[in-house]
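One protein chain omitted, others in place.
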Amino acid sequence: MTELVTFGETMLRLSPPDDERLETADQYTVRAAGAESNVAVAAQRLGLDAMWTSKLPDSPVGRRVTGELKHHGVSVDIAWDDADTARQGTYYLEQGSPPRGNEVIYDRRNASVTTATPEELPTETIENATGFHTSGITPALSETLESTTTDLLSLAQDAGTTTSLDLNYRSKLWTPAEARSVLTELFPAVDVLVVAERDANVVLDRDGDTEAVARDLADEYGFEVTVITRGSEGALALADGAVVEQPTFEATDDHPVGTGDSFVGGFLSQYLSGGSVSDGLAWGAATAALKRSIPGDIAVVSPDEIRSILSGDTEAISR
Amino acid sequence: MTELVTFGETMLRLSPPDDERLETADQYTVRAAGAESNVAVAAQRLGLDAMWTSKLPDSPVGRRVTGELKHHGVSVDIAWDDADTARQGTYYLEQGSPPRGNEVIYDRRNASVTTATPEELPTETIENATGFHTSGITPALSETLESTTTDLLSLAQDAGTTTSLDLNYRSKLWTPAEARSVLTELFPAVDVLVVAERDANVVLDRDGDTEAVARDLADEYGFEVTVITRGSEGALALADGAVVEQPTFEATDDHPVGTGDSFVGGFLSQYLSGGSVSDGLAWGAATAALKRSIPGDIAVVSPDEIRSILSGDTEAISR
Amino acid sequence: MTELVTFGETMLRLSPPDDERLETADQYTVRAAGAESNVAVAAQRLGLDAMWTSKLPDSPVGRRVTGELKHHGVSVDIAWDDADTARQGTYYLEQGSPPRGNEVIYDRRNASVTTATPEELPTETIENATGFHTSGITPALSETLESTTTDLLSLAQDAGTTTSLDLNYRSKLWTPAEARSVLTELFPAVDVLVVAERDANVVLDRDGDTEAVARDLADEYGFEVTVITRGSEGALALADGAVVEQPTFEATDDHPVGTGDSFVGGFLSQYLSGGSVSDGLAWGAATAALKRSIPGDIAVVSPDEIRSILSGDTEAISR
Amino acid sequence: MTELVTFGETMLRLSPPDDERLETADQYTVRAAGAESNVAVAAQRLGLDAMWTSKLPDSPVGRRVTGELKHHGVSVDIAWDDADTARQGTYYLEQGSPPRGNEVIYDRRNASVTTATPEELPTETIENATGFHTSGITPALSETLESTTTDLLSLAQDAGTTTSLDLNYRSKLWTPAEARSVLTELFPAVDVLVVAERDANVVLDRDGDTEAVARDLADEYGFEVTVITRGSEGALALADGAVVEQPTFEATDDHPVGTGDSFVGGFLSQYLSGGSVSDGLAWGAATAALKRSIPGDIAVVSPDEIRSILSGDTEAISR
Amino acid sequence: MTELVTFGETMLRLSPPDDERLETADQYTVRAAGAESNVAVAAQRLGLDAMWTSKLPDSPVGRRVTGELKHHGVSVDIAWDDADTARQGTYYLEQGSPPRGNEVIYDRRNASVTTATPEELPTETIENATGFHTSGITPALSETLESTTTDLLSLAQDAGTTTSLDLNYRSKLWTPAEARSVLTELFPAVDVLVVAERDANVVLDRDGDTEAVARDLADEYGFEVTVITRGSEGALALADGAVVEQPTFEATDDHPVGTGDSFVGGFLSQYLSGGSVSDGLAWGAATAALKRSIPGDIAVVSPDEIRSILSGDTEAISR
Partner (left out) sequence: MTELVTFGETMLRLSPPDDERLETADQYTVRAAGAESNVAVAAQRLGLDAMWTSKLPDSPVGRRVTGELKHHGVSVDIAWDDADTARQGTYYLEQGSPPRGNEVIYDRRNASVTTATPEELPTETIENATGFHTSGITPALSETLESTTTDLLSLAQDAGTTTSLDLNYRSKLWTPAEARSVLTELFPAVDVLVVAERDANVVLDRDGDTEAVARDLADEYGFEVTVITRGSEGALALADGAVVEQPTFEATDDHPVGTGDSFVGGFLSQYLSGGSVSDGLAWGAATAALKRSIPGDIAVVSPDEIRSILSGDTEAISR
């Protein structure tokens, strides 16, 4: 049985190898990359039976995306779109060391997923799942998706499926005001909110100390669990009025992309299988830390690795 | 002084290396690829002072395109588009050996170039050039481009610039009927037509032997030169009522993409610098043959290499 | 529901890139490679719901194998073995052009799979499937596997599952006499036999024309379908006393490894879903031909591609 | 109009990939590398119309050099040398982490450029340019080049072109005494001197604090601007008797090769287009910092990137 | 004349490139890797005439191992084993940054070397050499090797060859108790013991300060030289009752694998050619430091590089 369904866009990510620049490279590394599929992969690898659902062009490029996800054991339920008219969303990512920042160029407009409606998606599977997850990116992609996201969260919640949303504000997609307006409409149908403290400030207009922000949001929107992530300062969760804090684990800075999604995947792997919020935060933090040592968007991790981080036992080389 | 200006779309071409498939490859090779820029590069490398003009997003990806063309000495005059809203056209190309055909997946809809208007382009340079070249792909890309192509051909011809058009029918962009309707409207402003015999049949509805087709087209549209290409059977040109034939040179079948554009570039390198139609065909055929041994879309050739093919002197290894 | 279950060993295949030699290469390309998983992938990609079952070390290397198969949509049901004591079978493959032959170095002794017993494998799934497939390689790998193969074929056949065996004689594993002795013991539990004419001669000691060999084998062992493959001369099948012949499709010789498995996968994709023997042979031949253009052991194909080969419509480049 | 002309040798740089050693690598990465062409590229990319002039063998290898420079928009004016007798200068560069230093093996003796005379070079373009730049490497390469450098600096200065020299002492080419003797002869024709503090000590025999060194040099040789670079401690410039100081920007240490040339290119991009010495230093420092994150010798940068460093706004990932 | 003979297993090491994971990589980098051949290469490169002896399958894969060692000038004397039945030991190594540790998966059971007997090996060369070296890994690999190691150490010592053993405890091969029992049996035939302080604690059950451990071991087993390595804290040697200490040299942490073997190779290069224990430690420490900047298991170093580290003179780039 599918325990977790995630919904959102997965793009083809094109990156120059090593430290090369997009402008001069002759090869781009290709990877599947999407906030919700990243969550599904992390959760699946850590023990949940996870599915990712979306809409893709029925082409080798669309299958390039699903193939990479299926490699990790995630099920996919795809509304396959006409390959002649639909397009695969892509993005160009160039990683840089200081003072060069990372460069992100989206080419995701009019991607297949932007026309996805609930009728095309496995709503029954969602209703029967333990959890349903999406991110604040999805409703930003099109009006259709705003409506689809609303419908899916509602039908999931109505069916008793735990709904979670990672706010994930993207300034290249919309303004804080636009995001706030749309996302707060979704909140009533969200059981678990994950939000970066910075996004809570900028998008949701909350200030003050982290706990206060969490309490404030939980009070206003009635979240079952409110998780605030604070970058290198760890995460804080509020559930049933109680606060749990989780520091980060020491980790390299080599591959930061996907850290947040890995956190969510690790959290859900525990929370949706009956673990405590505290377990969820710990697994989230350990998965996020491990991800930072792994190229690409995806947390290629195993439960044993997470456990060994949690137990503080990470030897350099064990021959 | 710029002798040849070409106008059209140049895409980023993404191809899996070796014989791998798009669906399973983890690296794509990146190249600039566009019919008209291919022509400009070939012509430039063979001695003309060539410019390619177009519209591109002002981003590393757009500059990836111009950088590769400038490498070969082509000048570029670009209407730089807003990087946040404009997109770079791309296409996926997978080369296959029999029975696997080549797979082409266009992702060029809404590319920057589709909104290019004459006002944004170097019309004065075109008017002062010896030749202006575009292909039948360009007007197929958008209504704006249909109009822009018409205007540019007309203003060029009016200014005494020799205009050339490679018909280049693309079934993924429009039907034969659509193509015929649009292209025949352009023909009065075209001095040199290059058309594959198959396209003459399918799009222009001409049958019969090649010479008859050429005479028929020349009669109806008043072309200064009418060149019919016949794949492995070589090319035929009609000019001033006289017919010239040119067989192909023996060549590998390893890298066929771009053969036609190389032919046109070779032809124009001679014809626009005062060479005879016969010289043009010979240089076209030799450039096309050489291209087939070179990966990518672009004819990385030199005049000496063309001359040694024409003189029949291609030694295996000269140590 | 799983329609086809295949059982056997999948190795990690290590090959030098390009035409390099094993002795001097500094990189080896890594791929999952096994006769039965090759069949499962081809069948899955062509429409069956296929599963591969086996025993593997519970390590990143074992998961390297399952991950690549799952990419193609195949389900896996694995008896995971202790990573500290079990090993992953590997083989080194160096491809050569004449007069250099291909070099194969097996390192598969004591691989996890050699200890697999029916108790560890999904016998219920096999009993509920439409087809169960293995090859003559499997019983050659260990005495345990000889017994396991016997048991699985019998329990499948008893449950009404169509059983198929690709004889696949490997001279590096056993002598013709050893193979004959073991395999003919299995034949009563086999419904569909696929055998290369050369193996029929060398291992099964049958001579004469192909049809006679097929009739002889079918008579003696009561196969439902007897398929004899004849390399470049195509294949012949005998079913219900009727003979069907299928020529090969023209194909490159670039990537011959896996041709036979692709044939079987193509055949089963039709035969097990109710297609005729004739359809099976046609799909088998087309899949085999397409495989020869694709690197690795696995037929990365789609039904549309097979159909276009069968309809004779394979264009070079369709732009 | 060409605003900046630079003159000097550009070599083909051959480097093992990753951290491999020259002795054991099977692939070398190939790049164009030359102090003066590095300056031209940086300046061109930052807004100047720059040309690089030199002498090269008329071969694919010589064109490999010009092609890479033209990619970045630099114009080239080359005295093409006979490919059968001339040679392309090369150098082997192996980058190492501590305690392994970088290994540099020059193979530049008798390179084409060593015979370049003013007659072969675009003296008129130099005379009409805003700036002319070379380095202390050039006169070290041959007696002919010593004379050519002298002549070009003089004719430039006489024509009102601002001349600049980066002292760039290379211990593998000459002794400090030889360098001093030749370079101080050139100084009267130099308007802008850039010199590392260490070279000022070792070659020019100046001690004391940086400002004193600058004043001392300016007094003796009458430089319009005297720039002293001090590695991680930033740079100091003396112009019109006033001192400007510029600290470095924080930067990775991954790709230090070319830092100095990038500084000069950044400086000239401002100074030659009418910016203040202070602007020049700031752009120089920012370009140098950015270069350190970019592989190869060349600063693949854009004005926007420099501006964002200068404004202190370099976000990690802006999605 | 051969000065140093080392004996042990050399495996083929298979590693994913960059930071990729074994589970997802499509290419593995291939290298020869073995404690004793690592020592032989380092010693040879630093001036000794070194030989490595072992048993390998007579196959391209076995020759892959010897070829890489011979590249560095090491002589090899191999008992070539039947390629059809013998196997090449391999191991998978995945390097990770924190919190990801390095992952090592041995696949060395039943490798050819496990059956090596003194009769197959160049005992005469060992008897005539200055030094004979092996490690505590070798006797752990099989009972035959336990016996062979014992015999070789004894016959070497009897012939006046200086014998050295690097204890090198591998927890994946045996328990501390097993190791202690076997290794202490070998100690009487060992002249020079090298042991990590941690292994002295865990395997040999020695506590207390390093010097006390060294004195204790020397007293009990009569070692000529007892070297205790202490990771980043350097090494300590006891010889003739005197203690010498050697700190480590500052070095990158990029390529730590093989550091210990490089230390031993550096030590022996001096000690066996008449250098002092103090010289040995210094060269050992410098070689180990340099190794950490070099990919793979092998110290690709030169005497000049070691000398420049010892003299404290390692410039970044000397152009």
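Letters A, B, C, D and E name the chains as they come in the text, with residue numbers starting at 1 for each one.
In this section, a residue touches a chain if its C-beta (ideal position, glycine included) is under 8 Å from a C-beta of that chain, and two chains touch if they have at least 3 such contacts.
Keep in mind that this is a model prediction, so the values were computed, not measured.
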**Full-complex contact with the absent chain, from D:Ser59, D:Gln95 or D:Thr210** = D:Ser59
**Item:** Absent-chain interface as seen on subunit C, which is shown
**Value:** 18-21, 23-24, 96-102, 104, 106, 170-172, 256-257
**Request:** Over the whole complex, note the residues of subunit D touching the chain we left out.
**Result:** 14, 17, 21-31, 59-61, 63-64, 67, 83-84, 87-88, 90, 92, 94, 103, 105, 107, 109-110, 172
**Fill in**
Residue positions on subunit E contacting the omitted chain are 67-68, 70-73
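Heads up, the rule we're going with is that only the chains that are shown with their structure count from here on.
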**Complete:** So, in whole Å, the Cα centroid of subunit C is separated from that of subunit E by 44
**Prompt:** On subunit A, where are the residues touching two or more other chains?
**Reply:** 21, 23-24, 67, 71, 172
